[in-house]
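Provided herewith is a single structure, encoded as structure tokens, for subsequent inquiry.
In this view, the complex is presented without one of its protein chains, the others remaining in place.
When the chains are written out, they are named A and B in that same order, and each has its own residue count from 1.
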């Protein structure tokens, strides 16, 4: 288990997601990487039925094919407090016991799936994000397995990303690592630089959740603003609503 | 009935034996020695009496023995039967065990013979220094220093704050030091005396099992680093100044805390062939890719 960084890939105008993923996959192979299976990260959000006096709580349940026996979940209690949990897969069945209190928002079920590559100790995943069968964008996951702290290997990861993506990646640590807050001993929230923490699988899942939330928000903005929505996904991601490309994305190398 | 007869016979044999013994004791004691006629007569008389007794008892024993019959069934001896060993081979599972241990010993013999031959041919051996006849020199004893020495030596080394170490001794007096360098890597250094015999390098999140110090890291980068630690081990080897060798080796090893942080000094890049610069220069401690080292 090592440090993982997510990087949304901007979709150039007039290009389909499947085309870009195919291109990136070929680039990785010519670099010397090997194709090593498929991956899937999915997310389902459950919302508490409104009760008088209590804020709406949201439970996000995620799975990561890299950890196939685990279910990752996060609860947002509506007042800014988040608690995360890693549990056995059975947790999914337990959630179904609570349908009277927590109902699944089916229309926001979102997932990223695609091909998985290995290059040295790097694991690179070219994910195409889909929500309700609609293609949303390309999300690149890069993991450097031998390292347990971002501050040690960020420059390496950055060089790798810039190398095969051909885009400029900011020198600063990704925002997930710098904007985390913790409750200190005095009970106050304070910014906690996460780049010096030992990295955990939950961090990967939290990053996915962050990006998924952005994609979901984007849709809401998109529809609200009549299709002229601006960026907000941590990068200038151009949304090409191309349902036809969903099947091809990430499955090109069967 | 038979048992009774047998018992009587056994008692008779016992009596006979004790009488014979008494008789011989009497003979051995002899007379008072003064040659008094009276006592000599008494001695002979007593001997005759005993001798007659023996004769009559012998007859009795013979009679009793003739009266004995061959028992129709085996005697039931109660718990005493358990005293007897079971000697039938089939009943004891000794044979397969014997075969196994024989095979085992045979194998041990074969292997040790081969190992002995191989070790004798190995010119790279460092721990055992066989002095040649031509160049006589003082045999150094850096491999059998006292056990506390290595601990003292390690504690004298000035470690940076991010490095910790732990010493344990799974092989008798020889020490193994587990060194953890920042959150980057763990290394197990196996000493023989003060000489470094083996180094295993693993990732920070990997298990470094005390029972298995030889398993390789699952990460390519640490397998590569381990190769370099081995060549450095030979480079720093110095039988005449073993303490200094360990100290310089540890200094070199510590420079790995920037394993992922520093680009290659030659090409300026972090990654080559999917690996960071794994090689640290032995003098300057500068990082290089394996490929960039010689160009």
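Definition applied: contacts are C-beta pairs under 8 Å (C-beta built on N, C-alpha and C of every residue); 3 or more make two chains touch, one makes a residue touch a chain.
What we mean here is this: contacts and distances are computed from a predicted model.
Chain not shown in the complex: UniProt lists it as "Mediator of RNA polymerase II transcription subunit 18", one of "Coupling of ubiquitin conjugation to ER degradation protein 1", "2-methoxy-6-polyprenyl-1,4-benzoquinol methylase, mitochondrial", "ubiquitinyl hydrolase 1" or "Mediator of RNA polymerase II transcription subunit 18". Partners of the chain left out, restricted to shown chains and counted across the full complex, are A. The chain that is not drawn here is touched, among residues A:1, A:31, A:47 or A:86, by A:86.
Touch with the chain that is not drawn comes from one residue among A:5, A:24, A:59 or A:205, which is A:59. Touching residues on chain A toward the chain that is not drawn are 35, 37-40, 42, 48-49, 54, 57, 59, 63, 65, 68, 71, 73, 75, 77, 81, 83-94, 97-98, 100-102, 111, 113, 251, 253-254.
Just so it is clear, only the chains that are shown with their structure count from here on.
Our note on geometry: chain A versus chain B, Cα centroid distance of 56 Å, whole angstroms. Taken in their complex, chain A has these residues touching chain B: 1-2, 32-33, 119-122, 144-149, 152-153, 155-156, 159-160, 163, 198. By the touch criterion stated above, chain B contacts chain A in their complex at residues 182-184, 203-205, 217, 219-222, 259-261, 263, 269-271, 273-276.
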